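Only a single protein chain was left out; the remaining protein chains are all shown in position.
Read from first to last, the chains carry the letters A, B and C; within each, the first residue is number 1.
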Amino acid sequence: MSALQWVFIIASLITVGAAVMMVASHRMMHAALWLAVALLGVAVIFVTLEASFFAVVQLLVYIGAILILIVFAIMLTQRSTEAGSRLNSLAWGAAGVAGVIWTALTYVFIRWVVSGTPMQELGASFDDVVLLGKALVDAEGFAVPFEVASVLLLAALIGAVYIAFERKGEGS
Amino acid sequence: MIPLSWYLILSAALFSIGLFAVLARRHAIAILMGIELMLNAVNVNLLAFWHYWSQVKGAPQVNGMVFAAMIFVLAAAETAVALALIISAYRRHHTVVVDEMSLLKG
Amino acid sequence: MGHEMLNAWLYIGLFTLVAAALPAIAIFLAGLLSPRKPNPIKDATYECGVETVGPAWTQLRVQYYLFALAFLIFDVESVLLFPWAVAYQQLPLFAIVEAIIFLAILVGGLFYAWRKGALNWQ
Partner (left out) sequence: MTAFWQDPITFLRLWLEGLLLSWGVPASWVLVIRFAVGALLLATAALLLVILQLWLERKLIGRIQDRLGPNRVGPWGLLQPIADVLKIFTKEHITPAGADRVPFNLAPVLSVAAALMVWAVIPFSATVMGADLNVGILYLLAVGALGELAIILAGWGSNNKYALLGALRTVAQLISYSVPMTLSALVPVMFSGSLHLNVITQAQEVWFVVLAPVPALIFLTASVAEVGRAPFDLPEAESELVAGYSVEYSGLKFGFFYVAEFLKAFTVSLIFAVLFLGGWRGPGAEAYPVLGFVYLMLKSGAVYLLMILFRGTLPRFRIDQVMDLNWKVFTPLALILLMVIALADYFLRGTFPFVRVLGLLGINGLAYVVLDRLLSSRERLRRRPVAQPVRPVARPENLITSSDAGGQA
C-alpha cells in the first residue's frame, strides 16, 4: 500500500472513531470536542483528495466558527444538559436503521466496479482556486448561486439575531 | 492511488453515525451535531467525485468545488438559525431536550 | 499534479507533529523533574481565596452567541471571497460589480445587527 493510502486509513479511522465517541458521550462539551476531532479528520481526508482549499476552509469555517458557535450555545443552555438519559426510546431502532444503511451502501460500493476510463494526473499548473473564483462570478457559471448565497447568509444573520436577541421583559 | 469506493464507504459511515445521532439523541444540540456530521459526509462525497471526475476528464472540473462551497454556506446558515432557535426555546421552556419541548406548548 | 501540493502537505503534517511533540516532551520531562506533593487545599479551584460554590458553570449572556453568529456569517463570506480575490486580476468589470453587490448585501446585514443593538456589549 502506498503512503497516501495509509494516511487515508489512519485519518478515516480517527474520524469515524471520533464521530462514534461524539454520539456516545454524555456531556455535551465532550461531544463538541469529539466533533472537533472528527472535523479535523475530515480536513485530512480533503488533503488526500488534493482539495487544499477545502481542507483549509474546513478548519476555518467548521472548527473556527461553527464549532465555536456550538460551544457558546452549549454554555448558554448548560443547565438542562446533564439531566436525563442521552438517548431516546428509539435508540435501538435508529441504530438498526443506521447500521443497515451503512452495510447496504458498503456492499454496493465494494461490488461496484468503476468503468475502466483511464485516469490522468492533472498538470502542475493546475490552480483550482482561480477556477472556482472565476466560476463563482461568471454570468454563465454560478453567479446566481453566489448572490443567493449572500442573501442566504443575510437571511440567516437577520433571522438568528431576531430569534436569539433578548427582548426586554423576557429572558432569564 | 486511493480507490473511490474507500471515500464512499467512509462517507457512508459518517452519514450513518450522523443519522443515528439525529434519530436517537435527545439533546437538541447533539442532533445538530449529527446534522453537521451528515453534511460533512456529503462534502467528502462531493469532493471525492470532483477529484476522480477531474482525473477522468484530464482537467480540473469546477462543478464539484462550487457545490462543496455551497454546502459550507448552507451549513453555516443552518447552524446559526438552528442554534438561535434552540437558545430561544431554552429561554422559554428551560430545556433543550427535544421530546420535552414538544410537550410544552409555549 | 499535485505531487508538489501533497509534498507541501507532507511537510506541514511533519511540522505539526514536531510542533506538538516538542512542548509535549518538554512538559513530560518537566513533570518528571518537578516535585509532586498534592494536597486538597492546593488542588482546590482557585477563586481568589473565596470558597468555591457550585459547578464551574455560570449562565452566559446571549451576547457571546450574537458575536459568534456575526463572526460565522462574515467568516463564510470572506471564504467565498478568497477565490474571487485570486481571480480578481483576470475578471471583467461585471464580475467585480457582482462581488461588490455580494459585499453590499452583507454590509446591510451588519447594519441591521448594529441597529438592533446586537453588537453592543452590555
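Brief remarks on what is shown
FYI, a contact is a pair of C-beta atoms (placed from the backbone, for glycine too) under 8 Å apart; a residue touches a chain by one contact, two chains touch by 3 or more.
Just so we're clear, the structure is a prediction, and the values are computed from it rather than from any experiment.
One chain is not displayed; in the complete assembly it touches the shown chains A, C. Here one chain is not drawn; of A:15, A:52, A:77 or A:150, the residue touching it is A:52.
Counting over the whole complex, chain C has residues 4-5, 7-12, 14-20, 22-24, 26-27, 29-31, 33-38, 40, 42-48, 52, 56-58, 60, 64, 67-68, 70-71, 74-75, 78-79, 81-82, 85-90, 93, 96, 99-100, 103-104, 106-107, 110-111, 114, 119-122 touching the chain that is not drawn. Touch with the hidden chain on the side of chain A covers residues 3, 29, 33, 36, 52-53, 55-57, 59-60, 63-65, 67-68, 71-72, 75, 127, 129-130.
Just so it is clear, only the chains that are shown with their structure count from here on.
Interchain contacts join each chain to each other chain, per the touch definition above.
Of the two chain pairs shown, B-C and A-C, the one joined by more C-beta contacts is A-C. Chain centres here are Cα means. That of chain A falls 5 Å from that of chain B. Between chain A and chain C, the centres computed from C-alpha atoms are 16 Å apart.
With touch defined as above, residues shared between interfaces to two or more other chains in chain B number as follows: 69, 72-73, 76, 79-80, 83-84, 87. Multi-chain contact residues, meaning those touching two or more other chains, occur in chain C at positions 62, 65, 69, 72-73, 75-76, 79-80, 83.
Interface residues of chain C, counted against chain B in their complex, comprise 62, 65, 69, 72-73, 75-76, 79-80, 83. Chain A meets chain B in the complex at residues 2, 4-5, 8, 12, 15-16, 19-20, 22-23, 28, 31-32, 35, 38-39, 42, 45-46, 48-51, 53-54, 57, 61-62, 65-66, 69-70, 73-74, 76-77, 79-81, 83-88, 90-91, 93-95, 97-99, 101-102, 105-106, 109-110, 112, 114, 117, 119-122, 126, 128, 131-132, 135-136, 141-142, 145, 149, 152-153, 155-157, 159-161, 163-164, 166, 170-172. Chain C meets chain A in the complex at residues 1-2, 4-6, 8-9, 13, 57, 59-60, 62, 64-66, 68-73, 75-77, 79-80, 82-88, 90-91, 94-96, 98-99, 101-102, 105-106, 108-109, 112-113, 116-118.
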